[in-house]
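The structure under discussion appears below in the form of structure tokens.
The other protein chains are all here in position, but one chain of the complex has been omitted.
Labels run A and B following the written order; every chain starts at residue 1.
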Amino acid sequence: MSLIKEYWHKLSSAKHFYPIAGALLPWLLIPALIMLAWASWQGLVVAPADYQQGDSYRIIFVHVPAAWLSMMAYMIMAVNGVIYLVWKIKLADIVAASAAPIGASFTFLALATGSLWGKPMWGAWWVWDARLTSELVLLFLYLGTIALRGAIDDRQRAGRAAGLLGLIGAINIPIIHFSVEWWETLHQPATVSKFGAPSMHPSMLVPLLVMAIAFTLFFFAVLMIKIRAGILEQERHSRWLAALYSDSGTSSISPAATGNSIEQDESK
Amino acid sequence: MMLCALRKQFAREMLGAFRQPGDALAPVVFYLIVGTLFPLALGADPQLLVKIGPGAIWIAALLAVLLSLHKLFRADLDNGYLDQLLLLPCPLFLLIGARLLAHWLQTGLPILLVTPLLAESFGLDYNLLPVLLASLAIGTPVLLVLGAINEALTLASRGGALLALLVLPLYVPTLVFGSGAVYAVQFGESPAAHLSLLGALAVVSLLFSPWAVATALRISID
Partner (left out) sequence: MSNFFAMGGYATYVWSAWGLTAVVMGLNLLLPLRQCRKLRKELE
């Protein structure tokens, strides 16, 4: 049990997570790129055109994963925000702050690709369909959290405020989603403008799932990079970081190296 | 003894309103003005006004509540009163509950009283009035408490339009269920479902918001 505790303690320390993030990175990024390439080829070339929508349905392969990622990123942001709020673990704040802009960009992507899909299908660049409208509200939630974090000067305060806001947002997302679906059925009398997903043949479903996994791996890869950047920024005055990067070329008996091994874990 | 401090606190809040009636009337006037903007912008075709009426009135109420939020904490933050509140032995969330109640009585209640006027200006049928008032009566407290949380969160921040950006996503369900209830009656259906959903939102948000506001205040001020 204490082994788990010790492991957990190490993992939540920026100093220990920094190299772990770096080590994980290639294992996330390379499979992601391979799967992206394969799924793109499958989606754009191999999968047959849809009976009703022709080739325009191929946008689904980027639209749906982007939408799924936008949700997942928000959950990661919200959970880490709460961890920071309650347990004051600084790394959690870095993770939350890193996940937010990535998630927001995927939300924007989901909306833009949704529009590009909608125009040939429904003739309009924007339809007030439940899913798109929910996604739009999600974008506002993201932008609000990012803006709040940016508008508060004190870093700790900003992290805690963003954490509380993320929690409130996360609780509200299912409610908002439900209310928007409710709203759609309210005001659409006969014609249902649902975002028609074509009935999924395996030749379409498999690339879609692979694409979703690829997007997820890619998200985590990019998150690792951003977390490292966040750690670099937060810890730039600490000794362990200085030792790590000014060590290049100097011998191991330099004061920086010895200082590194006996110092306390001050980066928590 | 705890209740005694609460009553005094509440009395103080209400008294403040009467000392500055201009401040207290502002949300109501804004409500009426926004309501007037709709026909001015969209044309006064009676059929159109009847159609957009419930939604427009709800939007006007939402904006009026939103605009009144700055009164909740800013002034007291500036004159140090808020710091004192945080130090009182009375639990913060109770004090906040008292303040929110007082604020609603000064904002939401006047809005309700004036709604029949606005409803008439849109030419809404009289049978819509009960559901309109009910939906606003349940909905404006929700808007108020959700707004209060975000107002408390933005106390330490710089941005001005930040509050609106933060709060509008959270307002969506209330707006949908609130205006939906009135539209249901307009279409000849029962508003029961909408009002119960709105009621559920109200119960949950009213229960948890004092705590959330207190947390947000501590984050911003401590």
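Here are some notes:
As a convention for this text, contacts are C-beta pairs under 8 Å (C-beta built on N, C-alpha and C of every residue); 3 or more make two chains touch, one makes a residue touch a chain.
Note that the structure is a prediction, hence the values are computed from the model and not measured.
Of the chains displayed, those contacted by the omitted chain across the entire assembly are A.
For the chain left out of this panel, the touching residue among A:92, A:109, A:176 or A:204 is A:109. Of the listed positions A:49, A:86 or A:124, the one in contact with the omitted chain in the full complex is A:49.
Only one of A:17, A:74, A:117 or A:140 touches the chain withheld from this view, namely A:117. Among A:66, A:180 or A:208, only A:66 touches the chain left out of the display. Listed for subunit A, the residues touching the missing chain in the whole complex are 40, 44-45, 49, 54-56, 58-59, 62-63, 66, 98, 102, 105-106, 108-109, 112-113, 116-117, 119-120, 218, 221-222, 225-226, 228-229, 232-233, 236, 241-242, 245-246, 248.
Everything that follows uses one rule, which is that only the chains that are shown with their structure count from here on.
Chain centres here are Cα means. That of subunit A falls 34 Å from that of subunit B. By the touch rule above, subunit A contacts subunit B in their complex via residues 137-138, 140-141, 143-144, 147-148, 151-154, 157, 160-161, 164-165, 168-169, 172, 175-176, 178-180, 182-183, 186-187. Of all residues in subunit B, those touching subunit A in their complex are 149-150, 153-154, 156-159, 162, 165-166, 168-170, 172-173, 176-177, 180, 183-184, 197, 201, 212, 215-216, 219-220.
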